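To start, the structure itself, in structure tokens.
Here the complex is missing a single protein chain, while all its other protein chains stay put.
Presenting subunit A:
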Amino acid sequence: MTALLELSEISKYFGGVRALHEVDMAVHEGEVVALIGDNGAGKSTLVKIVSGVESPDTGEIRVRGEATNLVSSRSAVDAGIRTVFQDLSLCDNLDAVQNLFLGQERHGSFWSGRRIRRHAMEEQAQRILESLSVKLRSLSTPVVALSGGQRQGIAICRALISDPAVVILDEPTAALGVSQRAEVLDLIHRLRDQGRGVVVVSHDMKDVRQVADRIVVLRLGTKVAEFRRGEYSMSDLVSAMTGAHEPLDDEGGDQ
């Protein structure tokens, strides 16, 4: 099966600093890949590259087997890759529907006064929210009044408006309480069950263990290990992340 998104030998330098060095990674249909690593491991640089914010210096990005240049966020979206950033980028004063469609509102033609089609948008919002079982008291409450889990849900649903093949979630559970964290992990499972490829960037190993089919570990810009579900222990993850026991030698987890 061709991967939905495949990165090979991606390197990125900022001046003399090596942010990423020959990183390989693939995401398949209906698969959750976790990307973990300590601060400065290169996770955010990799996210920026696949979301089109930064371009890699060397290496190749293939979308469904075809080499693709992600030169802007627009081109990433067009290629079917949507990223939900950690800060969610929601406008607190707008309601769920307005946030979901912000920047891509449906509206009528010039002759009908370019009126926004609130009902069409509400209906679509309803469908998407239901597909991920995001429950809201009302679609017209400003999102500031919603819980952290609901806000995360809306941000993820917004990514789904353009029906992307790959969804990248940047630290989706950071700053959430226990029950909301479970809610978001459920969301991730539902995204997977819809047949999408999901990349979860996190440094929370507990969440990652619960949700990921595969775990890619980055340290100092290189991929140091890759684990399949059930083939690793917590200490494997820790040592790979921190380099405490030189995981490359004694884990053999790579591929």
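Miscellaneous remarks
Note that in this section a contact is a pair of C-beta atoms (placed from the backbone, for glycine too) under 8 Å apart; a residue touches a chain by one contact, two chains touch by 3 or more; residues count from 1.
Here is the rule we use: contacts and distances are computed from a predicted model.
Hidden from the displayed complex is a chain whose UniProt protein name, among "NADH-quinone oxidoreductase subunit D", "Xylose transport system permease protein XylH", "TonB-dependent receptor" or "ParA family protein", is "Xylose transport system permease protein XylH".
Across the entire complex, the residue among A:Glu9, A:Glu22, A:Glu66 or A:Asp92 in touch with the chain not shown is A:Asp92.
Among A:Ser8, A:Gln86 or A:Gln126, only A:Gln126 touches the chain that is left out of the view.
Residues touching the missing chain, restricted to subunit A, are 85, 87-94, 98, 102-105, 107, 113-116, 119, 122-123, 126, 129-130, 134-139, 141-145 (touch as defined at the top).
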